[in-house]
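One structure follows; several queries about it will come next.
Missing here: one protein chain of the complex. Every other protein chain is in place.
In this document, chain identifiers A and B correspond to the written order of the chains, with residue numbering beginning at 1 in each.
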Amino acid sequence: MATEAALEPDVDLAPAEALIAKYQDSSELTIALLQDIQDHYGYLPRPVLDLVSERLGLPRTQLFALATFYRAFSLKPLGQHVIQICTGTACHVRGAPKLIDAFTYRTGCKCNDTSEDGKWTIQTVNCLGSCALGPLVVIDGELKGKMTTTRAYKDIDKILGKSADAGDDSEDE
Amino acid sequence: MPDETVTITIDGNEIEVEPDIYVLEAAERLGIWIPTLCNYRGLTPYGACRLCTVEATKGSRTRLVTSCNYPVSDGLVIRTDTERIRTARRILVELLCARHGKVGVIKQLAENVGVTKPRFGEGNEPCVLCGLCVRACAEMAKAYAIGFAQRGTERIVTTPYNEPSEACINCGACAKVCPTGAIYIEGADEIRHDEIMLGPNSAIAVPTMQAVPNVPALDPEQCLYFRRDGCGICAPNCPADAIDYSMQDEEVEVDCGTVVVATGFQTFDPSVAEQYGYGRFKNVMTSLEFERLSNAAGPTGGDILLHDGTKPESVAILHCVGSRDEHYHRYCSRVCCMYSLKFAHLVREKIGARVYELYIDMRAFGKGYEEFYDRVLREGALLIRGKGAEVTDFATNEAEQGKLIVKCEDTLAAVQRRIPVDMVILSVALEARSDAKEIERLFKLSSSEDGFFLERHPKLAPVETTTDGVFLAGCCQSPKDIPDTVAQGSAAAAQALSLILRGETTMSGACSEINEELCSGCRICMEVCTYNAISYDEEKKVCRVEPSLCKACGTCVAACPSGAIKGKHFTKEQILAEIEGVMQ
Partner (left out) sequence: MNKLTSTADLDALYSKLQAAHDPDKKAIVICGGTGCLGGGAGVVIETFRKELAERNLNDEIEFRVTGCHGFCERGTLMVIRPEGIFYQRVKPKDVPDIIEQTVLGGKVIERLLYCDESNGKKPIVHEKDVPFYKKQMRLIFGMNGEIDPKVIEHYILHGGYQALAKVLTTMKPEDVIAEIKKSGLRGRGGGGFPTGRKWETCRNAPLGPDKVRYVICNADEGDPGAYMDRSLLEGNPHLVIEGMLIGAYAIGSPEGFVYVRHEYPLAVANAALAIEQAREAGLLGENILGSGFSFDIRISRGGGAFVCGESTALMASLEGQTGEPRAKYVHTVERGLYDSPSNLNNVETWANVPIIMGKGADWFASIGTENSKGTKVFSLVGKIRNTGLIEVPMGITIREILYGIGGGVPGGHRFKAVQTGGPSGGTIVVDEKGATQRVGEPTSAWTGTFLPESLLDLAVDFESLTEAGSMMGSGGMIVMDETSCMVDVARYFLTFLTEESCGKCLPCREGLRQMLAILDRICEGKGEHGDIELLEELSNVIMDTALCALGGTAPKPLLSTIRYFRDEYEAHIYDKKCPAGVCKALITFSIDPQACTGCGVCAKACPPDAIYTRTPAAGETAPKLRKGRELHDIDPDKCIKCGACFDACKFDAVVKE
């Protein structure tokens, strides 16, 4: 693991310092701080966590526990393209498992993981709260409702730059 | 029992307790067994294993609670043995067995609750996720070096990034509280001959087996209460309330007229004699270390073992390491030949290993000593006349692989030998302590070239010093064995007693006297007096001579810049008169 840290690319700590200064002295905002860091860097870089520990006087074990307990955080950089598949009850009943199969097979990325080449991250989310639009998938932050496997392939191909026509929500109904 | 109490009932037994305890402790006091796993006296209860679940009835409401953290209240009724509880315990233990069934503590638990065939399998993962180590590190050591990570079925106990933690203070609290041995101190099982301590490792323990008084003492440098403002588990657990963290060292001043100096010796440190490999090779040790090793109260309980815990098959004992040596000490340390023979005898008796004694001369001078030497020869020790020259691990043939090779010249056989052995004992010299000079200064003692304190007369006054009332005993005066030390100690004690019991002492009329009016309080006389006969009066700011100690040497008379000291019967006038008388 030490070698992994050494291999981590140089992380610019300046943005982290700014974020930490914003949240000084508020323990109920520790998680919010980590979320801002996650948003900015795309994951929680180890040097940044060490910096947080130093500045806020929090034990590294606490930060490591938070980083590995909550789904919102990742210790590894996310893939270039993030696919979130809603697995809430309503979406499950409307066929979310099929979509998981579709996306994992087509991208070669395992569920709740990042692919080896760093291109994809596929995550399951427990209910995005848009149950009328189930089954729901969020691709790169864009919500796509009433997803089907065929449209899933079109979207993936579009990202990969393959076929011409993309998945239009208004089409096959 | 404090004034306020509450009464609760457990399994039909009533008990009166303080209102701020939990049900589990009340049950323990009644002798009622409730299974636990994640609980430890002194740490905050966690309630994770749920094994201590009991039925609690308050008023008309009954519910299941964990007794480790459920507070007592007046009129509370607890049942620990209902069918519901027993079923729950069995299933919980079966769930534990799924991952940990082969681990000792869990196997025992299974037996205790009646689980004979765990239905979910039997794993052997040592960590049961009880969290005791996490809490110990947080509450006792306050180091926060270890914690939980991930969640749900993936939950683990780890250090950040699973790397050795910088925050860890090496206190060992985590290993101590771990119920399954999943956390252990690496190398704790190694026999580290060079680090053999005379006492146990805990921060509070009886210092040595022979300590007087034979009670535990707390070491503030190890104790987490002092190091980290944490732990503090011993004090509430002491039934006699004998632990007081606020105790301070006291300095006690005792007025005394006689002193017996018995400050002892130290062993020669053979690391400077690099040819023996002490400090380089793990199985080369000094005689004192071997003595500790073979002691029944020692770290191995008296078993003679190598560093890796195995029995040696051959042992070499090298005499005169540091003694009879131009480079270190020219004298003979007197005791080594006999204890080396003792070692040979012990090795032969305990483990039957081959023993080589490498000696220059065999000094078996005392009562029964020669007979013992004969006996050791008969027991099969191999004696080689020739001082050990070098200990090496460089093997030149198959038989020497992995061994320590002792090189020496066997002068009787006129050959050079390479003797492969597993263990080497260096019979090191006894030398004066490194702090002997300080003692000398305190008591105005003199020492010989080798650092041992000088007696007044080697034949006629072996326990007295030039200072009246200060006596010597033991190895601080010269190397000697136990019978001789005891004899010398008795002599010194007797002399001291005779002084004390005399009640009055005769003094020679000749002594010095200080005129207080002329004395300026410069204290130069004190510095030059070798008999400690002059003291300084803080109030009057003048010096004073103690007639019983003064030997009338006259040094102070000459040294005093104010001319305030007069030597009785040796005043200037008297001396001049004497000279005149001789000249007539």
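To be clear about the criterion, a contact is a pair of C-beta atoms (placed from the backbone, for glycine too) under 8 Å apart; a residue touches a chain by one contact, two chains touch by 3 or more.
The structure presented is a predicted model; accordingly, all values stated were derived computationally and were not measured.
Pick from B:Asn39, B:Thr53 or B:Gln495: which residue touches the chain that isn't shown?
Selected residue, touching the omitted chain: B:Thr53.
Which candidate, B:Pro19, B:Pro71 or B:Gly104, sits in contact with the chain we can't see?
Result: among the candidates, B:Pro71 touches the missing chain.
For the chain left out of this view, which of A:Ala18, A:Val93 or A:Leu160 touches it?
A:Val93
Hey, which of B:Ile15, B:Leu30, B:Ile91 or B:Ala395 is the one touching the hidden chain?
Going through B:Ile15, B:Leu30, B:Ile91 or B:Ala395 one by one, B:Ile91 is the residue touching the chain not shown.
Mind pulling the chain A residues that touch the left-out chain?
27-32, 34-35, 58, 62, 65-66, 69-73, 87-95, 97-98, 101-102, 104-106, 125-134, 136, 143-145, 148-150, 153, 169-170
In the complete complex, the non-displayed chain touches which residues of chain B?
Contacting residues on chain B, toward the hidden partner: 47-51, 53, 64-66, 69-71, 84, 87-88, 91-92, 95-96, 98-99, 119-120, 129, 131, 148, 150-155.
Just so we're on the same page, only the chains that are shown with their structure count from here on.
Quick one: which bits of chain A touch chain B in the complex? Just the residue numbers, please.
Answer in residue numbers: 1-2, 5, 46, 59-65, 68-69.
Where on chain B is chain A touching in the complex?
Touch list, chain B to chain A: 144-151, 158-163, 165, 167.
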